[in-house]
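One protein chain omitted, others in place.
All chains are identified by letter, namely A, B and C, in their written order; residue positions are counted from 1 within each chain.
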Amino acid sequence: MKAVVLNCTLKKSPDRSNTQLLADVVVKALEGRGVEVRAFRVVDHDVPPGVVTDLGEGDEWPMLHDELLAAEILVIATPTWVGHPSSVAQRVIERMDAMISEQDADGRPVAYNRVAGVVVTGNEDGAHHVISEVSGALVDIGYTIPGQSWTYWNMGPGPGPDYPDTVHGHEWSRSTGEAMAANLHAVARALARSPIPAPPSSG
Amino acid sequence: MKAVVLNCTLKKSPDRSNTQLLADVVVKALEGRGVEVRAFRVVDHDVPPGVVTDLGEGDEWPMLHDELLAAEILVIATPTWVGHPSSVAQRVIERMDAMISEQDADGRPVAYNRVAGVVVTGNEDGAHHVISEVSGALVDIGYTIPGQSWTYWNMGPGPGPDYPDTVHGHEWSRSTGEAMAANLHAVARALARSPIPAPPSSG
Amino acid sequence: MKAVVLNCTLKKSPDRSNTQLLADVVVKALEGRGVEVRAFRVVDHDVPPGVVTDLGEGDEWPMLHDELLAAEILVIATPTWVGHPSSVAQRVIERMDAMISEQDADGRPVAYNRVAGVVVTGNEDGAHHVISEVSGALVDIGYTIPGQSWTYWNMGPGPGPDYPDTVHGHEWSRSTGEAMAANLHAVARALARSPIPAPPSSG
Partner (left out) sequence: MKAVVLNCTLKKSPDRSNTQLLADVVVKALEGRGVEVRAFRVVDHDVPPGVVTDLGEGDEWPMLHDELLAAEILVIATPTWVGHPSSVAQRVIERMDAMISEQDADGRPVAYNRVAGVVVTGNEDGAHHVISEVSGALVDIGYTIPGQSWTYWNMGPGPGPDYPDTVHGHEWSRSTGEAMAANLHAVARALARSPIPAPPSSG
């Protein structure tokens, strides 16, 4: 089983990504269950705005799109900015919009029988909303969202420390992330054994 | 397999509920797949505000709570008011909050291995947000949200007709609702065959 | 100048409302600026679901509606439940929906030239979203939202203490609430001196 993690931090490598630090908890827990994980920092790639899969020369989204189609599990990891998913996370969702009309050999939207979860960090409140926004968009595209398949970290109220600046709450975020990995893995396995069929004809 | 539909209209019986009319499409499609469906109009019951399962004498939530635990599939059907899920839908979510700490015999949150979807109507724009809000809350509680397990109807922009006042878009809402029923059924079946285990110990 | 605070806690009097404790910071700051403040705990009143101003016998919303029309400033204070405004806050917004089509003597929606702000508490993350949801709905109805006219308190990640259980962050929530009161007062005064006229005829 394969998983892809898209880290939607605003910071290019080699800057430290706080979001990656929490995502790594989920990566490690997935690997502990035998899942092969590939992680990408989206902002290190050239992903122009648009809603088609291939915008032509220089567009690196098609490579990420192929990674998504090779993986049963997707993890979107994003910081919280002004209470929202990052612009990079929204860019990813926009590019994934084209997947709604892409079908597999059996006539199913390509996201069917794939599962997704969300990792959120922030120096301020906002994680629940970010999780709902990203999960809602991925359900729209066809991903299944397992119960409790998210984790987050922040420390309100108001602007506070970044994730690595304190140990406050790390244990909760870690154990929640491990449950997330277990639930993603379990539902991906269930769908592999007993897949969602093609949608009924609307004819 | 059993399903429960909670219609979160603001209108008591016997007033006509537009939301029920669209929910009925999903009910019929679930029944066509052999699912036993029970539907409740929440506002016909006394469900006081709170975040525990039983608020004592006169509280009818415990009956609805038992229905939820008897069903593998949950459908929340809600109108859109000022762009949000109805206050009745939010009341239901608040009462379900207690389910986060209720466990089955194997130590799993009781919502694990159950699936949920959302039906939305409105005389104005707002359905995508309502679907994200309700789905996000249900994932928090432990329900799994199958890909494309929602349908909606409205006709923007601005205040427009109610669902039964026109046939505009009914065909899209119907076929989307039938796909929703198929996806809810398929994922509930997959989880019945291959269930999510109890979360890893955080010890 | 007059202000109304609607406390949308789920708990009836005489239970302690954590939300009221933070709202009191704003009340005191408004009073310090000479504003006459009246506060209501909505759940102590019979406010049935609906979208008209008067649902008939036993409906106590018309009394609250009259209070709104007597005040230049509105403060919605709400707890966060499963990341959302409380069902009581949404009930209030639904009842206020009727105000969109109520006009003053000059043909303006009745909410024009009134200002509003939001106070949020929670034992978990969610305040920014609650503020956006409530503010967005009130703008729809015609209220003006002054810059930085909100305050909140929570302490993530995960379920944590209630507001009165710790002093963590109280100072930030207090000074933010005092700025909120100042901004509500300043913009209400500006609109009193230089009001928004009736909307241009759409004819």
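Everything that follows uses one rule, which is that a residue touches a chain if its C-beta (ideal position, glycine included) is under 8 Å from a C-beta of that chain, and two chains touch if they have at least 3 such contacts.
Please read all numbers here as calculations on a predicted model, not as lab measurements.
Trainee: Which candidate, A:G136, A:G156, A:G177 or A:P199, sits in contact with the chain we can't see?
Mentor: Checking the options A:G136, A:G156, A:G177 or A:P199, the one contacting the hidden chain is A:G136.
Trainee: In the complete assembly, which of C:G50, C:G83, C:P109 or C:G122 touches the absent chain?
Mentor: From the options C:G50, C:G83, C:P109 or C:G122, the contact with the absent chain belongs to C:P109.
Trainee: Considering the whole complex rather than only what is displayed, give the residues of subunit C touching the chain that is not shown.
Mentor: Counting only subunit C, the missing chain is touched by 29, 109, 111-112, 114, 128, 131-133, 135-137, 139-150, 171, 175, 178-179, 182-183, 186-187, 189-191, 193-197, 199-200, 202.
Trainee: Touching residues of subunit A against the unshown chain: what are they?
Mentor: Against the missing chain, subunit A presents residues 10, 43, 49-51, 81-88, 90-91, 93-94, 96-97, 133, 136-137, 140-141.
Trainee: Which residues does subunit B use to touch the chain missing from this display?
Mentor: Residues 82-83, 124-129, 132, 152-158, 169, 172-173, 176 of subunit B touch the chain absent from view.
Following the convention adopted for this analysis, only the chains that are shown with their structure count from here on.
Trainee: Taking mean CA positions as centres, which chain lies farthest from subunit B?
Mentor: Farthest from subunit B by mean C-alpha position: C.
Trainee: Which chain has the mean of its C-alpha atoms lying nearest to the mean of all protein C-alpha atoms shown?
Mentor: If one averages C-alpha positions chain by chain, the most central is B.
Trainee: Which chains share more C-beta contacts than any other pair?
Mentor: A-B
Trainee: What whole-Å value do you get for the distance between subunit B and subunit C if each is reduced to the mean of its CA atoms?
Mentor: 29
Trainee: How big is the gap, in whole Å, between where the Cα atoms of subunit A centre and where those of subunit B centre?
Mentor: 24
Trainee: Check each residue of subunit A and list the ones that touch at least two other chains.
Mentor: 128, 132 - these are the residues of subunit A that touch more than one other chain.
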